[in-house]
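With one protein chain held back, the other chains of the complex are shown just where they sit.
Up next is subunit A:
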Amino acid sequence: MQSTIQCNYAFNIPGIRYLLPDNSAQSPLPETISDELLIRAYQHMRLIRIFDQKAIALQRTGQLGTYPSCQGHEGVNTAIGLAMHPDDVFVPYYRDQATLNLRGVKLSEILRYWGGDERGSNYKNCPQDLPNCVPIATQFCHAAGIASAQKIKGNKQATVVTGGDGSTSKGDFLEALNLAGAWHLPLVLVVINNQWAISTPRKAQCNATTLAQKAIGAGIPGVVVDGDDFTAVYDQVHKALQRAYLGKGPTLIEAITYRLGDHTTADDATRYRAREEVENAWKTESVTRLLNYLKIRELWSEEREQQWRVTCKETVDVEVKDYLNTPPDKPTAMFEHLYETLPRAYLAQYEELAVSTREDL
């Protein structure tokens, strides 16, 4: 007689949305959402949208290096930035401008980084946060280490790490997710599913219905949120952080959004993406969705909108000026920050560079 093992394979990944694409809202909104928060969020999302457009313009005019637009990510990243406590640690990938700025990274610093200057990662206002991570998914392992350190130290802090949909295909993501579950780490993993890993669409990335269900394999909660709905992302990140603070372990959040722009300024997404798909995504993206909701609720007016856009432009102009006026780093800085103390073995090379670049020669 065949014996059986009792297994229950059923699992449920909740999908959460409050602000609907047609500008209406499911009521009530979560308790964590206040009118003031919505206004602040919208203002920041608009600022970052305007900043992003300026950054692309700077690249097109040869004043910035290759730049990854964050258009489409404003809702998710603003929600993460506003939900986090300053003492938490943020571990970004490379399209998290909206969160970085809320963490205290100046727009001029973001420009310095993409302008090819290492000083852009010397964050003055959030000294614990990690710099951009360009290799895919490696940052999830760093976040696991940081969350482990927080747990070892007994601090009531948490770590938030982000990555794209493509990053979930890498071992680094799965290794970190697995450990986070096994060790009950105070970690919030946010997969920003913008549908495209350069030219590879989400469906070609993974056959699972959701990316959040990868959490099931690690024995942790997974949730899908509408990444174009600020309120859903904010509430879920907030809840995940509370879980982490209470020692209840990690959460995986998949935020479904859309990369409205090219992968970077070096990419041409029209080669692999249908125009209609992009046009549709623009109809439901986060910045306009929140703006429309605020207008319906009479929390925001066309007049305030015009004023705010002027303010944003002025803010961005100041930051751009700061970036463009930054004197170049010392040539020898590449040696001076390589090790705490430059090994004797490299002193001759250091001298060679110093002498060849000395201004008074």
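Just so it is clear, a contact is a pair of C-beta atoms (placed from the backbone, for glycine too) under 8 Å apart; a residue touches a chain by one contact, two chains touch by 3 or more; residues count from 1.
We take it that contacts and distances are computed from a predicted model.
Chain not shown in the complex: UniProt lists it as "2-oxoisovalerate dehydrogenase subunit beta", one of "Carbohydrate ABC transporter membrane protein 2 (CUT1 family)", "2-oxoisovalerate dehydrogenase subunit beta", "Molybdopterin-binding protein" or "Polysulfide reductase NrfD".
When the omitted chain is restored, the residue from A:20, A:39 or A:149 that touches it is A:149.
For the options A:39, A:141 or A:353, the residue in contact with the chain missing from this view is A:141. Contact with the chain that does not appear here is found for just one residue of A:28, A:62, A:127 or A:327, A:127.
For subunit A, the residues in touch with the chain missing from this view are 89, 91, 118-119, 121-123, 127-128, 130-131, 133-135, 138, 140-150, 152-153, 171-172, 175-176, 178-179, 182, 333-334, 337-340, 343-346.
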